[in-house]
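Of the protein chains in this complex, all but one are displayed in their positions.
Up next, chain A:
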Amino acid sequence: MGEFKVHRVRFFDYMPSAIRTMAFNSQTERLAVARADGAVEIFNFNDNFFQEKVIPGQDGRAIEALCWVGHRLFSAGLNGEITEYDLENLRPQYTVDAYGGPIWTISSNSQGTQLAVGCEDGTVKIFAILEERIQFQRNLNRHKGRIISLCWHPSSAQIAAGMTDMITIYDAETGQATRRLLVDRAMGASKNKEVVVWSVGYLSDHTIISGDSAGKVQIWNGLTGTLVRTYLVTKWDVLSLIINASQDESSVIAGTSEGTVIQFQFISSTLDQHDKEWVRTRTFRNHSHDVSALAHTDTAVVSGGMDTQLVVRPLLDKVEKNTQESALRKIAFPHRSLVGCAKKAGLLLFQFPDRLELWKLGENFHYVHTGKPGDRLPVKRKPEKLIELKRKGEDHICCSALSACGGWLAYSTVSSVRLYRIQYNKTISINKVPKLPKELRSVHQLCFSSDSSKLFASSCQSSVIVVAVSQQECRYLHTLKHKTGEWKARMHLLCASDDGKWLATANTDCEIHIYNLHKMKLHCMVPVYNSCPTTIAIHPVTNNLISVHADQQIFEFSLVQKEYTQWSRRLQTQGLLSLWLERDTPITHITFNPKNPDHIILHDTYMFCIIDQSLPFPELNAVLWNQMTLKNLPVSQRIGQSHAFKICKIFQHLMCVSLLEDLSLVVVERPLLDIMSQLPAPVRQKKFAT
């Protein structure tokens, strides 16, 4: 299958941001996740938990709460503003100042007509949700102390508000506080410390469930204002609590600082009795740090927190056992590539929210060519950081691109695009290209043509802007549109062919369009598959388009004949192995081997794979990861055993795998342990016998 010199890159210090809060929309099956740096990510639970949208963050936008109202997404943060997001163009649509200081929580009523926010100054403010905006209606009666948590009664007549040391029930009509439920403080040394009700839930039978900083989950009767039951769950805080409101409200989950998620269920304690009560049932321990965000889908518990991972834990009484559905999923890395690679120049571009880093790969001594696989080569020149480019302004970087020759670098934020010319003559110099065409303003994806003469940018109206870049100037050439005047989903993937004739784009509506760059118009559209493409690439020799989708399917589409290739049809009829389909991270990057056009190299987080198109597909009962057995076989028998999928798992937690022009493989790793070591402090737990 070939031998490669491998650059094992471990200097990409990618550090994901902690998950602050999340909200699940059960109608569209979308999960919105807000991170500590202000970024909002949308995961599609119908499509293999694919992260289909990322709204880049902003300095100072500390999101504390998210709320879906139908298809609209609202967030509120400590900067005191309520923001509605434009989910098509991935940017805040508008912000409204609540004038109550930092906002701790936001909640909508079940009809989706009103929005309640809890502010630092102790007011609960009601906003009316109108067509294109929200409008302030009134304040509920003000209390001293900040409102930390809010929950509407399903009838929209009452609101429960969690504060310090108490829970207040408001009448939503009159704005009067009807009841005050006093919450006990923690026992022992922290008795003088106020207890904070971090989270509160209101059920339709007027049961109120609260989670507080003393580690209690308490069940109250909201009608009488009495405490029904107290569960001491942890020694630390119960940070989050959520009810499966879309279903029968019979399950509540609570997340703690310990990293555990605890489920409570409304069931009868004995089989034959009918009187039901809240019982603590399950404990999930999937996090090492505080669980600050929770979502309850119909079949799974979704949790996230300080350890930056999103964990989807299926409830085994709701799903079929031993299927792909019942598997635990951890999403640690973004489902898009943050690494750019200049194949000709041997440069790597790392994208951080606040900066870009350009690195030059190291070199080994050329006389060393012998050695077994797995040997370390002596390094002649260490990799060096050439440029660290800090972004301007408050908006975080949403995409970046590096041209194949390494001479051009572009990045984009929500508001602007910047293009730089990089020159290497002994010292490196970087010049900003002035006067970019005004069409380049809001861009979701950037891509250079292979000869670095053109820059493609996917813009807001589902169009692609083509810009010619040269030493002298940067000139707008054309806007590629597939249908004029129609508002469509944004493009999240761009790919230009090596010969400069084709451009492929993919959008979040799962459509893939092919443009002819010589004629500057739409060439054809790939038949729509019902799963979102995670990456696309055009083969440099055959000009076939390879697309890999969120459900792990692989397609090859001939651009010239405008149809799926024979190879693709064979693959579909034979079917992919279940081991391949059950992988839980999407393929995020495809490269090709310039020496052997049959080889397609693709990778996900845990492996990289070389697909040899000349070899037969594995039988359905064959072993998929068969590299070890092949290694032990004599050469003559290898041919009979080998199949198209060559999988390598030596390198783990991959951010990028790419093949340079000198046929050396670049593998960018980011070990999870390194991320974990930089996380904030976990709680101190006493383990037996340590």
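By definition in this document, contacts are C-beta pairs under 8 Å (C-beta built on N, C-alpha and C of every residue); 3 or more make two chains touch, one makes a residue touch a chain; residues count from 1.
Going forward, contacts and distances are computed from a predicted model.
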UniProt protein name of the chain not shown, from "Glycosyltransferases", "Eukaryotic translation initiation factor 3 subunit I", "Radial spoke head protein 9 homolog" or "Nucleolar protein 7": "Nucleolar protein 7"
Residue of A:L130, A:M187, A:V635 or A:L673 touching the missing chain in the full complex: A:L673
Sole residue of A:N48, A:T83 or A:S257 that reaches the chain not shown, by the stated touch rule: A:S257
Residue in contact with the excluded chain [from A:G112, A:G225 or A:P682]: A:P682
Contact residue for the chain not shown (choose from A:T226, A:S429 or A:S470): A:S429
Touch residues of chain A, complete complex, unshown partner: 60, 62, 78-80, 101-102, 104, 120, 146, 189-190, 193, 196, 213, 235-237, 257, 288, 290, 385, 387-388, 427-432, 673, 676-685, 687, 690
